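Presented below is the structure to which this report refers.
Apart from one protein chain that is not included, each protein chain of the complex appears where it belongs.
Chains here go by letter, A, B and C, matching the order in which they are written, and residues are numbered from 1 within each.
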Amino acid sequence: MKTQVTDALTAVQEINDSDTVLVGGFGMAGMPVELIDALIEHGAGDLTIVSNNAGNGDTGLAALIAAGRVRKMVCSFPRQADSWHFDSMYRAGKIELELVPQGNLAERMRAAGAGIGAFYCPTGVGTPIAEGRETRVIDGREYVLEYPIHGDVALIRAHVADRLGNLVYRKTARNFGPVMATAAKLTIAQVSRIVEIGELDPEHIVTPSIYVNRLVEVAP
Amino acid sequence: MKTQVTDALTAVQEINDSDTVLVGGFGMAGMPVELIDALIEHGAGDLTIVSNNAGNGDTGLAALIAAGRVRKMVCSFPRQADSWHFDSMYRAGKIELELVPQGNLAERMRAAGAGIGAFYCPTGVGTPIAEGRETRVIDGREYVLEYPIHGDVALIRAHVADRLGNLVYRKTARNFGPVMATAAKLTIAQVSRIVEIGELDPEHIVTPSIYVNRLVEVAP
Amino acid sequence: MKIDELAQVIAADIPEGAYVNLGIGQPTSIARYLKPDSGVVLHTENGMLGMGEVVPAEEADVDLTNAGKQPVAELPGAAYFHHADSFAMMRGGHLDVCVMGAFQVSADGDLANWHTGAPDAIPAVGGAMDLAVGAKEVWVMMTLFTRTGAPKLVPACTYPLTGKACVTRVYTDVATFLITPGGVRVRETHGLTVEELATRLDVPLLAP
Partner (left out) sequence: MKIDELAQVIAADIPEGAYVNLGIGQPTSIARYLKPDSGVVLHTENGMLGMGEVVPAEEADVDLTNAGKQPVAELPGAAYFHHADSFAMMRGGHLDVCVMGAFQVSADGDLANWHTGAPDAIPAVGGAMDLAVGAKEVWVMMTLFTRTGAPKLVPACTYPLTGKACVTRVYTDVATFLITPGGVRVRETHGLTVEELATRLDVPLLAP
């Protein structure tokens, strides 16, 4: 359905307590800081956040964690030099952690967006990640069964959008955005610029408009 | 390893009898006609061909089938108004057919390229396609277990390449090329033009050079 | 009702801004009746959103076709993607509506449109099964009766299935049916009464 162009606070109004929110970015590259600020203002809590890291410094995802809105983090790399808000919440037992290898995180969201029920993945075989999990040997190689990660909402940052909702990204800030956009019921994209329909080359579009429900323009 | 720029006949030299060859194109759009002509000249036979259609008219894949080089077709839509070569070979019992729904064809090759061992797919549940196959109910929905399709070789057509092997495509001729390039041990791309390294915008590349082993320039 | 009229009825029912796949054959003609300001975006499974209408041969670009391999136009706001991404879009439930032709539809919404089951037929399925499981709404556009007068809306399909319990609406030359959890409801008829329809179908009908 038609993509709406709104301000950040309006865009996040439908996020509810206990929602699963996919948050783009690899560190700060591609992190939708202003959308997260709006989510903090909006007030939803008890959230499950799916994101590669568990916040950096004091802004973006780190601020959401510091505000006590996150019940559970699903991520691949929570421990970083500047992940102090997550660290203290985690050590205080106030936040749950599901550690997922980075590629599984991406592929499980891709599966959600692609209508795949589950997939056999070689990653983590023989490691604690696979303990107690269903495995299968296919053509002599062992695989772990992995299930999709669906989001209620995805908050992503892209570079330029057209008014229809088509997105292009910039350099490695592309990271999880295109995958998360496919995996959530409601995708909200923060972009540096919105252009008219027809201004983006159809060959260059990375996320087609079908995956984008709300657009928020935030000058960089 | 480094992508080689060659003529068509040199490019196909390593294709062996009984190989599985992934052939790009949706009808004639994206069909690597000159590479197939070279394969016919090269002489390999008893091939398994994976391609969406089973040849159109008298050129390209249709010519390969007419030359008697194809033992088995794996495709989604063999029956077309101009698929006479396949039709007569099939009715004469000279060619085997494995019918795969179009999305499964794409997803099974994607799985091969992505190191996925198998995946649960909802397509075809309750139809003859799923008969006798392993199924599983996940979250109340039934899925069929699908396995990867690996190619020994992929023959694809793209629009422009740089000398490193990065590819961009043109309009709906993109179709299976990017997926097949990931799924074969040896990928040979026919392109309309080869440009210097650095001439393609890194944001616009669809098939990164890592997936391309041979480049053949064929002016359109 | 002629095909063109039926195409207009279906076009008018497609919600504003919907992402829609029109199957090969008759459903392709629906594109002609979509209002430009409706914001409806057409998907073609060979890898495009923002597909325009079929164009005459002299404007044909061999690299730009619909799923039926006819040359088409590209509209502003279009996007191209490869087959795995295109079918991820379909299978993942992102299309609002797809409209397909059918040999048979059952009262439960089972769809048969790829194979007559004839032993000498060369089977061909294309993307029909992926659309059947993937689109949020699967609509069928067909004549209600075969040339020999046999109904195509049936208690259970006798042809091999394309998908189970996937069809939500059936648009035909003589009536439009809604497949609901409670049964097949006649939404409207074109020239026949519901009673006349009921005598010619083996499927119990709920009145409009």
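The working rule: a residue touches a chain if its C-beta (ideal position, glycine included) is under 8 Å from a C-beta of that chain, and two chains touch if they have at least 3 such contacts.
Keep in mind it's a predicted model, so treat the numbers as computed, not measured.
Chemist: In the intact complex, which of the presented chains make contact with the chain not displayed?
Modeler: Even though it is not drawn, that chain still touches A, B.
Chemist: Using the definition of touch stated at the top, determine which of A:27, A:55, A:148 or A:165 touches the missing chain.
Modeler: Checking each option in A:27, A:55, A:148 or A:165, the one touching the absent chain turns out to be A:27.
Chemist: Which candidate, A:36, A:49, A:66 or A:109, sits in contact with the chain we can't see?
Modeler: Checking each option in A:36, A:49, A:66 or A:109, the one touching the absent chain turns out to be A:109.
Chemist: Which residue from A:43, A:68 or A:126 sits in contact with the chain not drawn here?
Modeler: Spelled out, the listed residue whose C-beta touches the missing chain is A:126.
Chemist: Need a quick check: the contact residues on chain A for the chain that isn't drawn.
Modeler: Chain A touches the missing chain through residues 26-30, 52, 76-80, 86-87, 90-91, 97, 99, 101-107, 109-110, 121-129, 169-179, 206.
Chemist: Touching the absent chain: which residues on chain B qualify?
Modeler: Chain B touches the chain not shown through residues 1-2, 110, 112-116, 162, 164, 166, 182, 197-198, 200, 202-203, 205, 208-211.
Methods note: only the chains that are shown with their structure count from here on.
Chemist: So, what's the distance in Å between the C-alpha centres of chain C and chain A?
Modeler: 34
Chemist: So how far apart, in whole Å, are chain B and chain C when each is placed at the average of its C-alpha atoms?
Modeler: Whole-Å distance between the two chain centres: 28.
Chemist: Starting from the mean Cα coordinates of chain A and chain B, work out the distance between those two points in Å.
Modeler: Here the centre of chain B sits 32 Å away from the centre of chain A.
Chemist: Would you give the residues of chain B that are in contact with at least 2 other chains, written as numbers and ranges?
Modeler: Within chain B, residues 107, 121-122, 169-171 contact more than one other chain.
Chemist: Touching two or more other chains, which residues of chain C qualify?
Modeler: Only 48, 74, 80-81, 87-88, 90-91, 133-134 qualify.
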